[in-house]
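The structure under discussion appears below in the form of structure tokens.
A protein chain is absent from this complex, but the other protein chains hold their places.
In order of appearance the chains are A and B, and numbering begins at 1 in each one.
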Amino acid sequence: MSWFNARRRRPVAGYTALLLGLVVVGLLYGAFSRTGGTAQASAPAASQSDINTGQGLFEANCSSCHGLDAQGTTQGPGLIGAGAAAVDFQMSTGRMPAKEVGAENESKPSQFTAQQIYQIADYIASLGGGPAIPDSQQVSTSGADTALGEQLFSANCAQCHGFAGAGGALTYGKDAPALTAATPTQIYEAMLTGPEAMPVFADGAVSPSAKRDIIAYIVDTRVEPNAGGFSLGRTGPVTEGLVIFLGGMGFLVLIAMWITAKRRDPRPTGME
Amino acid sequence: MSDSEETEGSEGPVARRRVIGTPPPAPRLLGSTAVAEDGEAGQVSDETAGGEHSGGERPTSPPDEAHAKRMEKIVAACFIFAFIAGCGFIAAYVGLGVHTVDKTLRSNLALGTSLSVTFIALGLGALLWVRHLMPDVEVVEDRHELRSETKDREAFQEYFKEGASNSQFVKRPLVRRTLMLGTLPLIAAPLVLLRDMGPLPGTSLRHTVWSPGRRLLVYGTNQPITPAEFSGPGSAISIVPDGYQDDPDALTKASITLIKFRPGELDIPTTMNGSTLIATMNWTVDNIVAYSRICTHVGCPVGLYEQTTHHLLCPCHQSTFDASHGANVIFGPAARALPQLPMTVDAQGYLVAKSDYTQPVGPSFWERG
Partner (left out) sequence: MSDNFDVPAPLAGLGGWLDDRFHGARGFRVLMRKVFPDHWSFMLGEIALWSFVILLLTGTFLSLFFVPSMSDVVYHGSYVKLDGIKMSEAYQSTLNISFDVRGGLLMRQVHHWAADVFMASLTIHMLRVFFTGAYRKPREINWLIGIVLFSLGLLEGLFGYSLPDDQLSGAGLRIFEGVLQGIPIVGTYLAYFLFGGGFPGNIIVPRMYLIHVLLIPGILLALITAHLFIMFHQKHTQMPAKGNTEKNVVGQPFFPYFLAKGGAWFFFIFASLVLLATFAEINPIWLYGPYTPVAISSASQPDFYMGILEGSLRMMPAWEINFLGHTLSMSVLIPFAVPLTVVLGGAAFWPFFEQWATGDRSFHNINDRPRNAPMRTGIGIAAVVFYGILWAEGANDVIADKLQIPLYTITWISRVLIFVGPLAAFFITKRICLGLQRQDKQTLLHGYESGIIRQLPNGEFIEVHKPVNEEARAVLESKVVPALLPAPGSEDANGVPAPSGRGVLGKARARANRAFAETIAIEANGHGNGHGNGHEVSSGNGHAAVAAGDGEHASGAPGTGAGPAQVPPGEASDPDEAQ
């Protein structure tokens, strides 16, 4: 009988099989779960043909909720004055086109190419101005003051998004998303336009350089390795408590059971 | 197997099954030779391996010497492994520096892995030693009566009575009572000594550092702000008082959440508390309103503003305030609305306070009124 077969009925075999199954499933999930976010460079300057293409795209994909002239309907708000930044943010994160009319749109893979999004953005901007898409200079994090970024983030952002940008709950089923996948441009645009429940952080209150500092802080935090090991989600003591009981206490109780288990002394040989 | 072997008492061959579990000495329902599911005979009760009672001779070695010799090697291997891991710990300490996050992670992993392996190896070795090298022994010890014998109790009482009467404590109430009187202040003295731990609160909880003309600064950048700069509808920002931007004591009561509304959305009813005005549209500037950031529940900063619902949500205990109607409470344990700061513009156009709050900010207290 093979080594495995001889031990297949032991209690520890069950635990081992379970552990193996959990590890395999975890690895598969980690390998296949999608990560979001698309990198973007600066938006090209708007040309009339871009605006026309954008108008076509808009009428085909957006006007059913936002109105043919972006004036708004009962299904969706007017976009005159919303600005290119808002369009770029909503569409590049995939929140728009919305799945359904509701309080909160989840980010999902974008249905449009970056160029198409710029074209729609140019069209909307041509209707009534509004905040522009930031250029790569504005979202560059080199030389930014992450200490100031930390102060601004913790005072204005952490109460929704969590101290490390892991996300958080809002009222009535909404939540502030985790900041792990958003690009610097998207973060800038979100601050500028205040999508959905998020307040607006216009340049008058949070200057463009302060925005860069915040972005630098967010980016530095999310790429920073966890010096203490696995991060347990960066949501604070709740997960730590779970690990204590399920992991720590569970493990120790099993060890205690082993220490005090009845001995199975092998058969006495009769020669003691 | 047939039932004829079911009678208890006979001891059968030893099983190879390992028991991980909590059985006290064999509370198994299966009799000692009942059929187990994989065809092996049942467990042996631990009487065979030397369940002896105190007073008899204890075995000094485990029954199976060959098995013990094998286990001895395994235990020794564990301890040698612990030694290697322990040296690894010292090497990791000496060899791996820190001073950056990456290096700290590496050092932590190395030190921690080597240390935990050392302990696991030592623990494993000790455990296997007990379980396989020491002979299995069960000892019975008598519990002694905890209650002392009556004669001892009586002797104690005798001594106590004798001593008490020698001390004259019982016979002389004047001495007794004045002793207690004399020591009373000493009991109070340590508490009295604590008086200077802090100042009396006085009226300091009723006021903040806001005063007429004090500018509102954006926290972090410490820049004053004009209504024009704060014109995006749906804006919210953290505000601190000019002159106190680095003073946590002041900020604990004086920090502010500033919110800009679309025209028509902000509607603060004129609210009185007794004869004191505590909220009004007159204290807003251009649909910009300043609310105290300090939650009226237990004092966490209320900065979470939802632009669409106009809710101010305190993340600590979910007290929710309606910012468009004077920050009155709509959910949660807070019992009072967030105080509104009277606000106006100064000569240079910056937002300034008109005066201090007209009510105490922050958590309630007994003297609040």
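Just so we're on the same page, contacts are C-beta pairs under 8 Å (C-beta built on N, C-alpha and C of every residue); 3 or more make two chains touch, one makes a residue touch a chain.
Computed from a predicted structure; not experimentally measured.
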**Message:** So one chain is hidden, and I want to know which residue out of A:S63, A:S140 or A:S154 touches that hidden chain in the complete assembly.
**Reply:** A:S154
**Complete:** Contacting the left-out chain: of A:A84, A:A125 or A:A164, that is A:A164
**Omitted-chain contact residue, chosen from B:M71, B:I120 or B:M281** = B:I120
**Item:** Chain not shown, touching residues in subunit A
**Value:** 145-148, 150-151, 154-155, 158-164, 166-173, 175-176, 217, 220-221, 224, 226-232, 234-241, 243-245, 247-249, 251-253, 255-257, 259-261
**Prompt:** Of the residues in subunit B, which ones touch the absent chain?
**Reply:** 3, 6, 8, 22, 24-32, 34, 45, 54, 57-58, 60, 93, 96-101, 104, 107-109, 111-113, 115-116, 119-120, 122-124, 126-127, 129-130, 134, 137-143, 146, 194-195, 197-201, 204-205, 219, 238, 240, 246, 248-249, 251-253, 255, 293, 297-301, 303-304, 314-319, 329, 331-336, 362-369
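Convention: only the chains that are shown with their structure count from here on.
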**Centre distance in Å when subunit A and subunit B are each reduced to the mean of their C-alpha atoms** = 29
**Message:** Touching residues of subunit B toward subunit A in the complex: what are they?
**Reply:** 13-23, 25-26, 37-38, 43, 46, 48-49, 59, 61-64, 67, 101-102, 104-105, 108-109, 112, 127, 130-131, 136, 218-221, 223, 225-226, 228-238, 259-260, 301, 303-309, 311, 313, 315, 320, 331
**subunit A - residues contacting subunit B, complex** = 9-12, 103, 148, 151-152, 155-156, 159-160, 168, 170-172, 174, 194, 196-202, 204-207, 210, 224-229, 254, 257-269, 272
